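Provided herewith is a single structure, encoded as structure tokens, for subsequent inquiry.
Removed from the display is one protein chain of the complex; every other protein chain stays in position.
Chain IDs A, B and C follow the sequence of writing; residue 1 opens each chain.
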Amino acid sequence: MATISLNHYLIVGAVLFCTGLFTMMTKRNAIGILIGVELVLNSVNVNLIAFDRYLGPNRMDGQLMALFVIVLAAAEAALAVGICINLYKNVATVDVDRATSLRG
Amino acid sequence: MPYANDVNNDLFLNRMIFNAMANSTHRTRAEGLGLRDAALIRCAQTFDHSRRLKPAAQGRAKIFPALDCLRWLNPVVGLVCLAVLVVWGPGASSVAAADTLASDVAGVTQAVPGGVLEALLFYLVAGTTVISSLGVCIAKNIVRMAVWLFVALGSVALLYLLLAANFLGAIQLLVYSGGTLVLLIFGIMLTSKSPWVRFEPHRLELLGAAVICGALLVGLCAALTGTTWHGMEEVMPGTSVAALGRRLLTVYLVPFEVAGVLLMIVMVGAAHLARQEK
Amino acid sequence: MTQISVPWQPTQPVRYGLLSRPIVGVAVFIYRMAAPFVRRFPGPILIGAVVGVCLIVWLHALTYAYVDARILGAASVSADPAAAISWTSPGTWGLPPSTVAALIESAGGPAAAWSSILGYLLWPLQFSLTRDLLGLGGLFGLFNLIPIYTIWWERKVAGRIQSRLGPMRVGGWHGWSQSVADGIKLILKEDLIPDGADRILFRAAPYFALVPAGLAFLALPFGAAYVFRELDVALVFILGVLGIEVVGIIMAGWASNNKWSVYGAMREACQMVSYEIPMGMALLIPVVSVGSLSLSVIGEAQSEGWFSWLVFSNPFTFVAFVAYFIASLASCKRAPFDLPEAESELVAGFHTEYSGLRWAFFFFAEYAVMFIVGGLASILFLGGWNSPFPASWGASWSDGILMQGLKGLVFNGPIWFVAKCVFFLYVQIWLRWTLPRIRIDQVLYACVQVLLPLTMLLLLGNTLWVWASMSDSPAWAGVDRIVTYGLGLIGLAFALMFPAIAAYGFYFRRRLVGNLVQDAMPGS
Partner (left out) sequence: MHQAISTVNPMADTTIEFEAAPDVLIDLDRSEQGDLRTEEMLINMGPQHPSTHGVLRIVLRTDGEMVLEAIPHIGYLHRCAEKIGENLPPYQYIPYTDRMDYLAGMNNNQGFALAVEKLKGIEVPARAQAIRVIFAELNRIASHLVSLGTYGLDMGAFTPFLYCFREREMILDLFEAACGARLTYSYLTIGGTTQDLPEGWVERCREFLDYFEPKITDYNNLLSFNHIFVKRTGRVGVISLEDAIAFGLTGPVLRASGIRWDLRKIMPYDGYEKYEFDVPIGQAGGTREIPHGIEVGDCWSRYYVRVLEMTQSIRIVRQAMDQLPSGDFVAPKVKNLKLPDDEVYVEVENPRGQLGFYVRGDGSAIPSRVKARGPSFCNLSITSHICRNIMLADVPAIIGSIDVVMGEVDR
């Protein structure tokens, strides 16, 4: 236990992933779902950086991938918040179950 | 001279009811309230001068009167805890220097990483991460969720620091906690009708999601522990920002440029989405 | 007897417990002991305290470097100052005292004669734990002192600007302990939470604002060897940490259950998110010029005196300095960007419902952040801890430790850094008591349509300039030199303008205020 190995970090990543998934599945508020997505992305980042530290000597691939993930997550959040505001504008709620106007 | 501003309260009440009818039909329908109810609620909110104030320390002061004056210690404790985390987090990145020094003096000194301290820090930070991520999925109030997410993001940044990825840790703080999260909170403020808005999921939904996620977690952990990772034993020294940047602009130049273009597109798209309809 | 109905429940007064009385008692005792001396010798005590603190920390840092160099035998320390600028090297548990003594003896020199004593004296200093705890203690003290005395100073400056005196009573000499007294008052004040507030978030919010401001000090170098934790990404770290302060403020506004507070929080979110971008862009410009994100390296790159300061490096850095300063005003919500707490519009903005110590935390955070953004400005643009004098006057690693201490104090030590920070604090205070507040649409206009394109162009221009300077063309080197000296002279003119204006104001003060004021001033 005293030595922290790769698996320790990966388990933290797994917990982050599962809680993020749970959040995405149970929340009906669009922004709540977005929060779940952020958790999932963070779990991916933790994994990437842990792999980079333990498995990829001096290659920095994991860190760079994580950097791109952070950039994409920021972009995604900006866009998603814009969509949420638009949703609120059109159907007056951010409850995703009520946004059914495109359903066939 | 028009006595236009001499509006008495009755008129004002009528007016508010009318306003509520005119402006908030969608809201009242969503909340299942009558129009007059909605108007009265709004009036009550408006005229609620007598917001009661309670002393925060009252209940506690009766039990532990001595504790009350220790309030000034709170920031001390908080600051020290966080400082401890941050101080020894980046410290791990200087492993290389410490290692060379240690070898110079015949291995008498002992580097912190790999030691008890690092393990302790890891469990502290990982525990915070896990608790806060659980907080995100348990919290019902959307603002509480955002605050838990904030804690989760901060502790993930500390994990990065423990993993000697200083740059990523700092970027996580800068972009995620400072930018993305504020954006999310902004979205929450713009779209929630009140701070206490809740959308309750069904019990069965909760159960199903819990089962699926629990099974996934167990499966993932089993798979992780069962795997042998190659090169697992060696701990690499922290990478420098210069090396990171050099690699980003040589090997990863194309993705870097593509990310730039993507950000541009997103900026235009977000501006288009959120613009005021004319 | 008629029962008078009150809309709130009558509450029992909070009784303060056993410990608060001794705490206040000790504070009052110390105050009574100190006050007569301060009243009698204010100037020497003030100067002595500042110089003494700087000397102590500077010698501390040098001693650590000495211990590392001599005992741990790292040759790189003495050879390359930039490599040894962290005053704590983490990860060492230390040697036994006998080994230390033996090492000192083997190193030779005058210290060898005292090796046994020095061994025991220096032994505790090897622990990274000891050093970190000492450093944390020092930084915590600094973190408390800076807001307390900046607030006092702000009140004095505001008073002088407004032709009054400011605090004059508490402590005797110019109300030097006014802020201390206020602090004691705020600690003892009743802590109210509105009925409909989200109690947990309401109580947590001040810490979310306060702690980031404290964390930023961990990576802020006060001198070449005086930084608590040398980070290779110190700049990004500090920016990120300052960025999360906004979360505390949004939480405070949101949890207060007050519409004015929500307005304050919304404005803060809006302002911070938008101004972080031009601020970061402006900060990237010196980073490009030096080629490092480490504040210590950037500071050391400007050690050659006035003309080596990055602000005079080229026209782009010169303008970027101004752009950064404006953006930093917005990011620490000082006037004219103090919209989140605009008292004439939003009663008190996000801290409308706060009282007592929690309220004080927001101000601690605000003033600490003021110091930090001033510190960033001085490190990145104005030479950090380096004096405007040539580098040959400063301390070098070949000097003896005492000489290093002395030179480092006078020529390139923390005292210069603190002086520059104090200058920036003064400018922020000065602007606050001079300018009106701008409107939120003007704030965003200034960011998105003025500062953002400006800083983008500056970044591009500076990059091209640096690129051109990398070629070894003598013609370009000449142009570079001429531009640098020209900008340096402009800056010198600006720098001399301040004392000149102050002197003018001082000598013509009667004429400036008019003939009647003299009789109306108290004490005349």
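Here is the rule we go by: a contact is a pair of C-beta atoms (placed from the backbone, for glycine too) under 8 Å apart; a residue touches a chain by one contact, two chains touch by 3 or more.
Nothing here was measured: the structure is a model prediction, and the numbers come from that model.
The omitted chain makes contact with just one of the residues C:Trp176, C:Phe208, C:Tyr263 or C:Trp465: C:Tyr263. Of the candidate positions B:Leu190, B:Leu206 or B:Cys221, contact with the hidden chain is made by B:Leu190. Only one of C:Pro336, C:Gly356, C:Pro414 or C:Gly488 touches the chain withheld from this view, namely C:Pro336. Interface note for the absent chain: among C:Ile45, C:Met168, C:Ile438 or C:Ala495, the touching residue is C:Ile438.
Interface residues of chain C with the unshown chain, by the touch rule above, are 158, 161-164, 259-260, 263, 266, 335-336, 338-339, 342-347, 433-442, 514-517, 520.
Definition applied: only the chains that are shown with their structure count from here on.
Shown here, the protein chains touch in a chain-like sequence that does not close on itself.
Each chain gets one centre point, the mean of its Cα atoms, and the points for chain B and chain C are 27 Å apart.
Averaged C-alpha coordinates put the centre of chain A at 36 Å from the centre of chain C. Put simply, the C-alpha centre of chain A and that of chain B have 12 angstrom between them. Shown for chain B are the residues that touch two or more other chains, namely 167, 171-172, 175, 179, 183, 186.
Among all residues of chain A, none touch two or more other chains. Chain B contributes residues 49-58, 61, 64-72, 74-76, 78-80, 82-83, 86-88, 90-91, 93-95, 97-98, 100-102, 104-105, 108-113, 141, 143-144, 147, 150, 154, 157, 166-167, 169-175, 177-179, 181-183, 185-186, 189, 195, 240-242 to its touches with chain C in the complex.
Contacts from chain B toward chain A in the complex involve residues 26-27, 30, 114-116, 118-119, 122, 126, 129-130, 133-134, 136-137, 142, 145-146, 149, 152-153, 156, 159-160, 163-165, 167-168, 171-172, 175-176, 179-180, 183-184, 186-188, 190-192, 197, 199, 201, 205-206, 208-210, 212-214, 216-217, 220-221, 224-225, 229-232, 234-236, 239, 243-244, 247-248, 252, 255, 259, 262-263, 266-267, 269-270, 273-274, 277. Against chain B, the residues of chain C that register as touching in their complex are 7-9, 11-12, 14-20, 23, 72-74, 86, 89-95, 99, 128, 132, 136, 140, 143, 187, 190-196, 198-199, 201, 203-204, 206-208, 210-211, 214-215, 218, 228-229, 231-233, 236-237, 239-244, 246-247, 250-251, 254, 257, 262, 265-266, 269-270, 272-273, 276, 280, 291-293, 357, 361.
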